[in-house]
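All protein chains but one are shown in place.
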Amino acid sequence: MSAPAAHHYTTTGLDSRKIAIWAFIGSECMLFVSLISTYLIYKGRSVVGPFPHEEWVSPTGEHFKAILNIPITSASTFVLLMSSLFMVLALAAVQNKNVPKTTTGQRILGSSRLWLLATAIAGTIFLGFQAFEFTSFVHEGLSIRTNLFGSSFFTLTGFHGAHVTAGVIWLLTLLAIDYRRGLGPNDALIVDIAALYWHFVDVVWIAIFTLIYLIK
Amino acid sequence: MKGKARLRQLAPLGISIALLTLAACADSYPNTTFDPHSDLGRAIDSIWDRLLILGTIVFVLVEAALLYVVFRYRRRPDDTSKPPQTHGNAVLEIIWTIIPAVILLFIAVPTVRTIFKTQAKAVAGALEIQVIGHQWWWEFRYPEYNIVTANEIYIPTGRTVNFKMTSQDVIHSFWIPQLAGKRDVIANRTNYIWFTPDTTLGASVWNGFCTEYCGASHAKMRFRVFTVKPDQFASWVAGQQRPAAFGAQPNAPPPMLMAFPGAKNDRAAPAPPPNPAATAASAANATLASAGPAYTFPQNQAEFDYAKPHTPIPAGLKFTPGLTGNAARGQQVYSSAACIGCHTITGNPMSMGVTAPNLTHFGSRATIGAGTFPNTPAYLALWIKNARAMKPGVLMPTLGKDEYDPQLKQKVTTGGLDDQQIADIVAYLTSLK
Amino acid sequence: MADHHSHSEAHGADAHVSGEVQHHPGWSTYWKVALILTLITVAEVWAYYIPSFVASRAFVPSLLIMSALKFFIVVAFYMHLKYDHKLFRALFTGPLFIAASTLIALLFLFGHLVAKFGPG
Partner (left out) sequence: MATTAAPAHLAPKSAAAYDEHSGIWSWIATVDHKRIGLLYLFTALGFFIVGGLEAVIIRAQLQGPNGTIVSAEMYNQLFTMHGTTMIFLAVMPLSAAFFNFLIPLQIGARDVAFPRLNAFSYWVYLFGGLFITLPIFFKVAPNGGWFGYTPLTTPAFSPQVNIDFWVIGLQILGVSSLAAAFNFITTIINLRAPGMSLMRMPMFTWMSFVVQFMLVLAFPVITIALVFLLFDRFFGTQFYEIAAGADPLLWQHLFWIFGHPEVYILILPAFGLVSEIIPANSRKPLFGYPVMVYSGILIALLGFGVWAHHMFAVGMGPIADSVFALATMLIGIPTGVKIFNWIGTMAQGQVKFTTAMLFAIGLVALFTIGGISGVMHSSPPADLQQTDTYFIVAHFHYVLFGGSIMGIFGGIYHYFPKMTGRLMNERMGKVHFWLNFIGMNLTFFPMHFSGMLGMPRRIYTYDSGQGWDTFNLMSSVGAYLLVVSTAIFAYNFLRSRKNGEIAGSNPWDAGTLEWTIPSPVPEYNFAALPNVTSRYPLWEGNEVDAESARINSQEGKTAAELGIVLPYSTIKPMIVAFSMVVMFTGLLTSKAVLFIGAAIMVIALYSWLLAPLEPEHH
């Protein structure tokens, strides 16, 4: 984090790292579209169950219930949404570090550590939900090898989960820096970049939640 | 010096263009796409001609302009001061945007028309032939006549034939250059291509190729198409409907190993019910069996030459000379050997395998190994002895005793056939006319 | 990332810092946005549990609209694209457009939309 933007000549006056992260996010759009397309293309093409929204009775008479668990996923979706709120608060806190805080409310709102931690925790909870979801699916007879649905579902949501994991690690790194030397307005940019990534991961989930979970 | 150089640069093009005129005459080019013999072929060819003409015009104009400019404006010793520093010319640039657009319009319109014409539903009553791709051979079925055969198709001139394709394994592609374009043969999908061979055609034979890379023997996945007169076709059909000529037994309908996936873009005519003539024929096959020989394409005919494979026999394959096989014994050996696990011979109850070509009328075929070798005892014997040495990666096991199996990388010891047994099998199979 | 190359002209820089400044909305906007997102999500899930609605033709479109709404709200406010340099808008919407068209094209090619909108 050696190079605060203000020290450089740049054509646009913007910091290169922020341009790069936006380019990266643009590229991620194609990545997730490929995954989502595949899931939708294979929707309803599995030759054996279990299936996302319908029950299935195997030739051997085994009974499999519809896989997707909307209540749980709604909860995790909500958690991820909230994490985005925490993230913007963390960024705001870093930006306004030097603004004197009079009331406790301001002090709470102004604590970058609190919000960074909250975001990371929310992310972890989301991952926890996903871990629970995956294991329960496996118990209900759907693994990544079972059928086209299993393969495309686990890969898609797994990729998203991997992104969340990376995000959590990133946030914890920032948190560590915050504890070591404290993040101030000069560091707003690196927090902003992490935030952009985090929100994007959230945005992707918004799409996944509707396209994969809700639409039958 | 530069001038001469420029001329040299045109030399290879010159040569090649001279060769194009050569290419026009078909007889020396048995697989040419330039003289088609079906409606589809001609539809494609007319677009090709248009493309060739427009393309040549564009080519000549562009290269001429390039050469002219390069010569006319080459730097001369007295060019000390800079040339006029023009930055562009709106009018010119608009012109050379529009001209190509117009040219493309002349290509686009017939293109789209032909697409919709040639991909329409085949006429009802078209002869449906089911094509099933295998690594590395072709299975052909005539549901209308209950015929299953491999690597060779007979089609009557003047009747629309509708190929309905799918694959057992990887993607293959079905191509008869002189009759039609390609269509990919894809597992879990059903594809179609249909055309009508010209009535003007005499009995003739065409090479067919697999044109989608499909593994080790992609190069050796070929087939033959015989366009014959309707009466010849009828006779061939009657022949194919008989059970194996040798040791004839009541004809069971050939096993159909796989169903076609109900593809969304199913544009085929529904397969007509087996016509009464056919069923009658199979009912009365005992009598038919005694009837005169059925039509098969005369292999001594000149047209046939280029359809004859010339693949050399791989080094190191030997067969004891002077053995004479006994067909009766051959049938026994065959029926107790590995063969029956994969091959079907209708009329031989032991032989119901469906993973390899149907051999019911093997004797009537012109080639073996998916068009790789001529169907003569000499080649056949070696093939049975060590198919894997004859054709890369082939799934048929090496059967000859003490032969080296290039895939298992070891000699065949137990259960290998000796040359006499092989000779007998050869006699049996070739007797299956 | 620390991996940002610097030019030594300290002076040339200050002139351009301005581009970096963003007039972010404050807490008041943030919690309202969060509320809206939550409400839309609730609406989506609710819709999912009304069989008659699920059966109706309106179901899929309305869900798509709702999630698109959420999508753009987050991008506009939390990713402050609404307030940020227009360059970033270009860097995001361009690829998003290509990605979206690719998705739609693929669904057509695999015959998914054909049943609903496409030619038979």
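So that you can tell them apart, the chains are marked A, B and C in the order they are listed, and the count of residues begins at 1 in each.
The criterion applied here is as follows: a contact is a pair of C-beta atoms (placed from the backbone, for glycine too) under 8 Å apart; a residue touches a chain by one contact, two chains touch by 3 or more.
This structure is a prediction, so every number in the text was calculated from the model and none was measured.
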Q. Quick one: which shown chains sit in contact with the chain that's not drawn?
A. A, B, C
Q: Quick one: say which of B:V112, B:A378 or B:L408 touches the chain that got left out.
A: B:V112
Q) With respect to the chain omitted from the figure, which of B:G158, B:G363, B:P377 or B:P392 is a touching residue? A) B:P392
Q | Omitted-chain contact residue, chosen from B:C214, B:A294, B:I368 or B:A387 | A | B:C214
**Q.** Where the unshown chain meets chain A, residue by residue
**A.** 1-3, 7, 9-12, 14, 16, 19-20, 23-24, 26-28, 30-31, 34-35, 38, 41-42, 45-47, 144-145, 147-148, 150-152, 155
Q) Where does chain B touch the missing chain, residue by residue? A) 2, 5, 8-9, 11-13, 16, 19-20, 23, 28-34, 43-44, 47-48, 51-52, 55, 58-59, 62-63, 65-66, 69-70, 73-76, 79, 82-89, 92-93, 96-97, 100-101, 104, 107-108, 111-112, 114-116, 118-119, 135, 169-171, 173, 175, 177, 180-184, 186-189, 191-192, 207, 209-219, 265, 305-306, 308-312, 392-393
Q | Contact set of chain C toward the excluded chain (per top definition) | A | 1-10, 12, 87, 94-95, 98-99, 101-102, 105-106, 108-110, 118-119
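Here, only the chains that are shown with their structure count from here on.
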Q) Can you give the whole-Å distance between the Cα centres of chain A and chain B? A) 53
Q) So how far apart, in whole Å, are chain A and chain C when each is placed at the average of its C-alpha atoms? A) 14
Q.
I need the residues of chain A touching at least two other chains; which ones are they?
A. none
Q) Tell me, which residues of chain C touch at least two other chains? A) none
**Q.** chain C to chain A touching residues, read off their complex
**A.** 1-7, 9-10, 12-20, 24, 26-27, 30-31, 33-34, 37-38, 41, 44-45, 47-49, 54, 59-60, 63-64, 66-67, 70-71, 74-75, 77-79, 85, 87-88, 91-92, 94-96, 98-100, 102-103, 106-107, 110, 112
Q) Mind pulling up the chain A residues that touch chain C in the complex? A) 1-3, 5-10, 12-20, 22-23, 25-27, 29-30, 32-33, 36-37, 40-41, 43, 70, 74, 77-78, 81-82, 84-85, 87-89, 91-92, 95, 109, 189, 193, 195-196, 199-200, 202-203, 206-207, 209-211, 214-216
